[in-house]
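Yeah, one chain of the complex is gone here, protein chain that is, but the others are all in their spots.
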Amino acid sequence: MVTYFSEIYHGLISLFIGMGITFKEFFKPTVTVSYPYETLTMCDRYRGHVELIENEEGKANCVVCGLCQRACPSACITLAGEKPEGEKKKVLTKYILDFTRCSLCGSCVESCNFNALEFSKEYNLASTRKEDFIFDLLKRLEDRNI
Amino acid sequence: MNAPIELQPDETFILNVGPQHPATHGVLRVKMEMNGEYIVEAETVIGYIHRMHEKMGEVKTYPQYLMNLSRMDYLGALGYSHGHVLLVEKASGIEVPERAEYIRAIMVELNRVSSHLFWFGAFVMDLGGFSPLMYALQDREHILDMLEAVTGSRLTYCYFRFGGVYNDVDDEFISSARRFIPRMRKSLKKYHKLVTGNVIFRKRLEGIAPVSQEMCRKYGASSAVARGSGINFDVRKNEPYSVYPEFDFDVPVFHECDSLARYNVRMEEIEQSLRIIEQGLDKLPDGPIMPKKKPKIIKPPAGDYYQAVETARGSFGIRLVSDGGKIPYRLKLRSPTYSNMHLFDEACRGMMIMDALAFMGSLDLVIPEIDR
Amino acid sequence: MSLTLLNVIVAVVIAIGFAALNAAYLVWAERRGAARIQRRPGPNINGPWGLLQPPLDGIKLMAKQLIIPGGADKILFIVAPVLAMFPAIMSFVTIPFSETIVAKNMNVGVLMIFAFASTGSMALVFAGWSSRNKYAMMSSVRAVSQAVAYEIPMLITTITVVMIAGSMDLMEIVRQQSGSFLHWNIFPLLGNSHNILMPISFLIFFTCTLAETNRAPFDLGEAESELVAGFHTEYGSMGFGLFFMGEYANIVIGSCLTTILFLGGWNAPLPFLSFIPGVFWFLLKLYLLIATFIWIRWTFPRTTIYGLLNLSWKILIPLSLFNLLFTAGLLKVF
Partner (left out) sequence: MICEQTKLALQKLFPPPEPQEDILEETDEEQDKKVAKKPRPNGLVERDYAVHGYHLDAQLDPNQLLEAVTILDEAEFFIESITGVDWIKDDQLEVVYDFARYDFDLCRVVIRTRVDRKEPAVPTITKIYDGANWHERETHEFFGIKFEGHPHLIPLLLPEDADFHPLLKDFKA
């Protein structure tokens, strides 16, 4: 009989304690960032898709060594280059990133010895078409300079 | 609670729980033969998001496979990566600088806390309480922010490298981690008041879904399932790896074998992980984060290697059969929830469906990790 | 109060309007309240503070196609949501909001409300049965046992109050509680009961109201993590909308009844405050109770079906029976 009533009593008390906690939470400020209206700045090391780094002349730093292509686990990098007459280094002519397959592991950035690749801070990527995620990084680089 | 009835075969019906069901937390299907609300027989059907990570291991080089491990378990990704890098380092004899080991341990423990927090919220939501999930996610958000600042991603980290880690931690991380620990302890108190003490919650879990020690052993259960049944088994203690012997922490063991014991184990584990993080931050030595000498191409000598680690979900084993090449000959991933989930079929016989689903929640399932 | 046909129509329209408006905006209040408890903003895009959310939701639901699953019992499937909404609206007719604002007072008002309330669980049974869905079926079976288990203590507690008031007339029950808040039935001191167990009666009644209206922590009927959505798994469009509004209308009725039976109806808590119209006090008490409903829902996990039945048969029914006998004894003595 005593346990019967003490069980009811302690049960009730535990319920009131729980209600007390949610009551306190009710008056605390909200923590949500209402996304499209406010945005957060991405931290320095945020890993978006890769982007080419330009040198002083506005050209890509890339020397078309192909290390990133080989390091990529998902084979999403296609690049090509040519060696113009009289130049020492190869010049990048094509750099396609197939972002649909990229898993943002960062192997390409890590493998690059020529400081030619970086992570972008872009995260607002949305589209209904697959082609929108096949990035021509060289074109993006040129667009940035305009 | 107990099925007291004897049945005729035509008195039962088949209930398909899943592949899309709120309680399965992913695409898991359980085919239940029911008698009213009682389960007569259950058969778990898995494999809906099977991605064949093991075959991928056989076509990718060792560094290329790094990111696959974090895709196995999206909540406690770092623990799995830890197992992988430890295995390859052991096989190919790469020395890891002490600082890197400490950073790894801190990160894995942070990740474990975040995983347990999510489990806590999801588990209470399985039982019908929604608010604790939101509180847990708020605390988890702090961890994710910290991990993002160091690793660059929030969920599927690719942070550990053979021989060390990818980025060094900075002072900001250390100070925010130090700030996080007391805040988390305070929240834990709140959770205990709000949830653990709650009479409805206790009534739902006490004595529900007993898993005997023998059953654990026959199925190879680990993590809270084993520890909730009174088995003192934690790979970090039983088979110390990395820098875990340096830390002073306890392995919570509860002997009640019920769902509440499993819950208590995980909640206590958060506390112990906080202790490890605290000690790790105190002891964090200076030095490099990658070894000076490291083979350019990783080619472990031919042989058979095994490494077990304690992830947030239990004992994760990874076996490497190398033929001396730069691609593994065979890579086997032993996922802990695979074994834990397997036990469900037998354990849930005769249970009511709501108890069975609470039991399923207490197993801490992450379906991509079962399906691999 | 003479009743013409026009009066009846106006009264019914007002009752329906009140019920529908309450149901719609309680959804908004619940979502905002839950969000505050969980430290989220909640619906805040449509209109100021998201106040346009309920009508827009309604438009969305109405624009959707009503899908009747193959093999379902068509008539019952369509009748069920109507049946869920109907008793709640009908009950409003007899609720006295103040001394003057009442559509039709009856001297058996309590009986009428209970009669209608018990048809509410029929709606769940019809919905579960006709959907041809195993989850819905299980849910409706649960709903029956739950309704049976909780109507008993609820009625016994109500009889206690009726005994004290000596009337089944809701207005009479309220009038008996006039004076300061100490005269209310919940408080044992100055009221005409002198029964120190009245707060327990109040708790029993409140718990039963929670269970009767299928609210958390007793929302076993729709237990979304177990039975997907319970009895309304197969309902979409306005069928679902009616169930949803019915739930909130039932909450309003339950809270009205609690206010009348225990919290002194339209009476002001202190005599000198009685210059404020009674309807204000009634609505204040009503919405405070509803807020408690919402607060409880977002705090506790769900009970099990056997936990629920245990609570009813082992705790609520014995306690309420004891309380009934005790009150009867007290009334005899004094």
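As written, the chain order gives the labels A, B and C, with residue 1 at the start of each chain.
Here is the rule we use: a contact is a pair of C-beta atoms (placed from the backbone, for glycine too) under 8 Å apart; a residue touches a chain by one contact, two chains touch by 3 or more.
Every value quoted in this text rests on a predicted model; they were computed, and no experiment measured them.
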Checklist entry - Relative to the complete complex, which of the depicted chains are touched by the chain excluded from display? => result B
Next on the checklist: Using the touch definition from the top, which of B:Ala177, B:Ile200, B:Ala308 or B:Cys348 touches the missing chain?
Outcome noted: B:Ala308
Item to check | Selected residue (touches chain absent from view) among B:Ile94, B:Ala149 or B:Ala226 | outcome: B:Ala226
Checklist entry - When the complex is taken as a whole, what residues of chain B touch the one chain not shown? => result 46-47, 50, 52, 54-55, 58, 87, 90-91, 215-221, 226, 231-233, 237-239, 303-308, 315, 317, 319, 321, 329-330, 332, 334, 338-339, 342-343, 346, 371-372
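The rule is short, and it goes like this: only the chains that are shown with their structure count from here on.
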Checklist entry - What's the chain with its C-alpha centre farthest out from chain A? => result C
Checklist outcome for this item: Note: of the two pairs A-B and A-C, more contacts are counted for A-B
Checklist entry - When the C-alpha atoms of chain A and chain B are each averaged to a single point, how far apart are the two points in Å? => result 25
Checklist entry - CA centre of chain A versus CA centre of chain C: separation in Å? => result 50
Next on the checklist: Where in chain A do residues touch two or more of the other chains?
Outcome noted: 12, 15, 18, 21-22, 25, 31
Checklist entry - What residues in chain B touch two or more of the other chains? => result 131, 135, 138, 194-195, 198, 200
Checklist outcome for this item: Residue positions on chain B within touch of chain A in the complex are 60, 63-68, 71, 131, 135, 138, 141, 148-153, 156, 158, 166-167, 190, 193-195, 197-200
Item to check | Footprint of chain A on chain C - complex, ascending | outcome: 33, 35-41, 44, 203, 295-296, 298-300, 315
Checklist entry - Which chain A residues qualify as touching chain C in the complex? => result 8, 12, 15, 18-19, 21-23, 25-26, 28-32, 34
